[in-house]
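After the structure tokens below, expect a handful of questions from me.
Note that one protein chain is taken out, while the other chains of the complex remain in position.
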Amino acid sequence: MDFKFDIIIDYAPYFWEGTLLTIGLSIAGILLGTILGLFIGLGKIIRNKWLAFPFTCYVTFFRGTPLLVQILLVHFGVVPLFLGETNGIVAGVIALTLNAAGYIAEIFRAGIQSLDKGQMEAARSLGMNYFQAMRYVIVPQAFKRMIPPLGNEFVVLIKDSSLLSVVATPEIMYWGRMMTGQYARVWEPYLTAAFIYLFLTLTLTILLNQLEKRLKTE
Amino acid sequence: MDFKFDIIIDYAPYFWEGTLLTIGLSIAGILLGTILGLFIGLGKIIRNKWLAFPFTCYVTFFRGTPLLVQILLVHFGVVPLFLGETNGIVAGVIALTLNAAGYIAEIFRAGIQSLDKGQMEAARSLGMNYFQAMRYVIVPQAFKRMIPPLGNEFVVLIKDSSLLSVVATPEIMYWGRMMTGQYARVWEPYLTAAFIYLFLTLTLTILLNQLEKRLKTE
Amino acid sequence: MIRVDNIKKSFGKNEVLKGISVHIQPQEVVVVIGPSGSGKSTFLRCINLLETINDGHVYIEGVDITDKKTDINQIRTDVGMVFQQFNLFPHKTVMENIMLSPVKVKKIAKEMAYEKGIELLKKVGLVEKADAYPDSLSGGQKQRVAIARALAMEPKIMLFDEPTSALDPEMVGEVLEVMKQLAKEGMTMVVVTHEMGFAREVGDRVLFMDDGLIVEENKPKDLFENPQHTRTKAFLSKVL
Amino acid sequence: MIRVDNIKKSFGKNEVLKGISVHIQPQEVVVVIGPSGSGKSTFLRCINLLETINDGHVYIEGVDITDKKTDINQIRTDVGMVFQQFNLFPHKTVMENIMLSPVKVKKIAKEMAYEKGIELLKKVGLVEKADAYPDSLSGGQKQRVAIARALAMEPKIMLFDEPTSALDPEMVGEVLEVMKQLAKEGMTMVVVTHEMGFAREVGDRVLFMDDGLIVEENKPKDLFENPQHTRTKAFLSKVL
Partner (left out) sequence: ACGTSGTSGTGGEEEELKELKVMTDAAYAPFEYMDGDKIVGFDIDVINAVAKEAGYKLNIKHTGWDPIFVELKSGSYDIAISSISITPDRLKEYDFTLPYFLSTNKILIPEDSDIQSADDLMGKVVAVQAATTGHEAMEKLFGEKHKDIKAFENNNLAIMELEKGGADAVVADNGVIEYYSASNPDKKLKVVGDKDTFDAEFYGMMFPKGSEYKADFDKALETIIENGTYVDIYKEWFGEEPDLDTLKAEQEASK
């Protein structure tokens, strides 16, 4: 099989732009997703079942349906409703954020529940009320435990953002598919895309491992 | 917004067929993925770095690149190489299996490493060699711990199989997209698809929780 | 000081406390012993409402803490508790552990809380560890910090749940020493422990619990040397 | 029986054993005591090569087990080990725990292994638990099963690493009882323990370790009542 490097070089600038957009979308997704996810996670651990219900539904929906469906719904349904027109980048940020928030809410809940019950009891026995105990004792510790799974979610977002190519958001995979269209070739565009993704996810993983190590020694 | 139930009813038989295919593809993916994943997981924990290297690469590649890329590569690249022609269903089974195997290998490794070191030491101190200890003491226990994450991987596969719609494998999402094409409508097809997926993943989750409970009391 | 009036507590169908009544005087040191699972911890936890009580009443200085109208957080500031597993806050330094509740709950000025903290750390012999994180302390040191942290709320009563049983044997002494000192200063204390030496030296009264009931109670010397009940005898023969 | 010849062991830069030499006679019961971190566990683990030794030799019945040519698995069948954390196999019943190694490693017929298992369970007083799973046993029962499991390989030497320190105080007795019985029957034993009563009653010799060295060794009575070394004195004053 002949592998044409020259067409990859032709497309290099577009892959570069796509890479920047992929990174941007993933960063936006992880940041906004964390904020929203914390809020939803806190909502989900409310003891009152009725108050917690909408949050539980949110998490169930976004974790229980394919991201592809979510992206199509957001792109063609939600964004035009608010913006009056579709916009691949806005839809990307929204879909990734909403999806990530569902997972991050669970990460947050797990972080809290992995804490020894004794921490809450010690805090309560010192006279703190539930909210004080959460705020000063539980949440700060849960946060630290959340860092590794949050990092993992970041990696997932980088990969998941490739689905935005379906709604023509010009990230890495979009250019890969354009290249396939232009040259009617398979291996060059998709392997190139695969290696860019691999580079991004591996770099991130290495950074995260170092961060984790540093946190552990602290 | 008017929501046209009649067009959903028109499409019901196709969604039904799509659902069966989605289920079939996910089951094939989880079964074959588990077999391949165990093999790769065992390969990855070999102490000899050189022997373990190809297995590590496998896991890195399939966990580090988007499934969409893998599907396109398998469909247009790998399957024609072996079959002489593309086949959306074969490509679906292969791509899902290869992808799942990467994750299952890690699940398996984690299952083994989560076991207390004391188990291995006790086995060795009773005169068992490494392979006896793995076979009689470590792997059986790791297996039991793998069941919940394997169940989770099954849920992931159900959702991920939606990406096969891109290569015209007629699963749920394919019909959802056909419906959009035919009626130029967004909400009906995608919400229908979303709810079918939600139904599948929730049902599976409930079954898995029951299984987990039963395993715990055993 | 504390009046426990026929309290009952079940977990599901498992009745763990089957009617416990005790009267604890100010400055009294009560030691609770008994086999594993007999309900000692549950009893302690009922006194500061870490468990909800199913039936019966607990009065602390005349206030019924089982009454729904009572402000539990207010009550808990009066009842310090020390756990087997220390439960220090790992993300805060020793001093921050001690100051947290006085500052956030009692709204005491930071400087005052800090001075108080130093004083308490002196008392438990750990001033030099004020800025250390809990993970860098030995078990005995952790437990002494936990005691100082509880004392920082100026409780009227201190509850101890097997404070030394997670410790290496060498470290037991240093913790018991602090507790003895506390008893001497007149703190009202309820202590669940397996340390019979401590019970004998410091305890005013020993309760022997078994199967959710107080089977026997007496002065330590009398109970240890002359147990009345067969179950008490059986238990003591094993642990003494 | 066992000759330990100037062994050294480091974890990274941390030298944990700094040259340990001991000679253990057949049927001797050697008790090892010492503060936490002094290297007691590491010393035991070196005797059955759960740790690789950096320097020095260990001879078991004249065979140098540190020699690369020696079949470690063969040696290990002669050296039974009991751990602080029991390490029973949770997915197997008590009887399966006991039979596993004889059947798989020694290739003994299942029926014979079963009979042997019953005999051993009788010895530790747990025949009725043969088909129970470890999780349903108390700590003391678990440890007795662990002893039976080690004995099933018919070892010539038994190593015990703090076998009672993960146990509730009431259960300590039942385990020590089994160990005493074993000693009486003439088993060669090396026991790391904090149970001074046991050391005094059963031990032929006590080694006091500190900081990777054997600081002092003597008959239990002499060592406890008349320690020579200041570090020994300091340690004993804390734990006795």
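Read from first to last, the chains carry the letters A, B, C and D; within each, the first residue is number 1.
As a convention for this text, a residue touches a chain if its C-beta (ideal position, glycine included) is under 8 Å from a C-beta of that chain, and two chains touch if they have at least 3 such contacts.
Owing to the predicted nature of the structure, the values given are computational and were not obtained by experimental measurement.
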Displayed chains contacting the withheld chain: A, B
Residue touching the undisplayed chain, where the options are A:Y11, A:F62 or A:Y136: A:Y11
Omitted-chain contact residue, chosen from A:L20, A:I35 or A:A168: A:A168
Residues of subunit B (touch criterion as defined above) contacting the omitted chain: 14, 75-76, 79-80, 83-88, 166-168, 174, 177-178, 180-182, 184-186
Absent chain, residues of subunit A that touch it: 10-11, 13-14, 17, 75-76, 80, 83-86, 166-168, 170, 178, 180-182, 184, 186
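The rule is short, and it goes like this: only the chains that are shown with their structure count from here on.
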Set of chains whose contacts include both subunit B and subunit A: none
Any chain in contact with subunit A as well as subunit D: B, C
Farthest chain (mean CA position) relative to subunit C: B
Geometric centre distance via CA averages, subunit C-subunit B, whole Å: 51
Whole-Å gap separating subunit B and subunit D, where each centre is the average of the chain's CA atoms: 46
Chain centre separation in whole Å, for subunit C relative to subunit A (CA means): 46
Chain contact graph, described as a line, ring, star, complete graph or other shape: ring
Chains that touch, pairwise: A-B, A-C, B-D, C-D
Contact set on subunit B toward subunit D in their complex: 116, 118-119, 121-129, 132, 136-137, 140-141, 144
For the subunit D and subunit C complex, residues of the former touching the latter: 35-36, 168-170, 173, 194, 235, 238-239
Interfacial residue positions of subunit D with respect to subunit B in the complex: 48, 50, 73-74, 76-77, 79-81, 83, 85, 87-91, 100-101, 104-106, 146, 149-150, 153
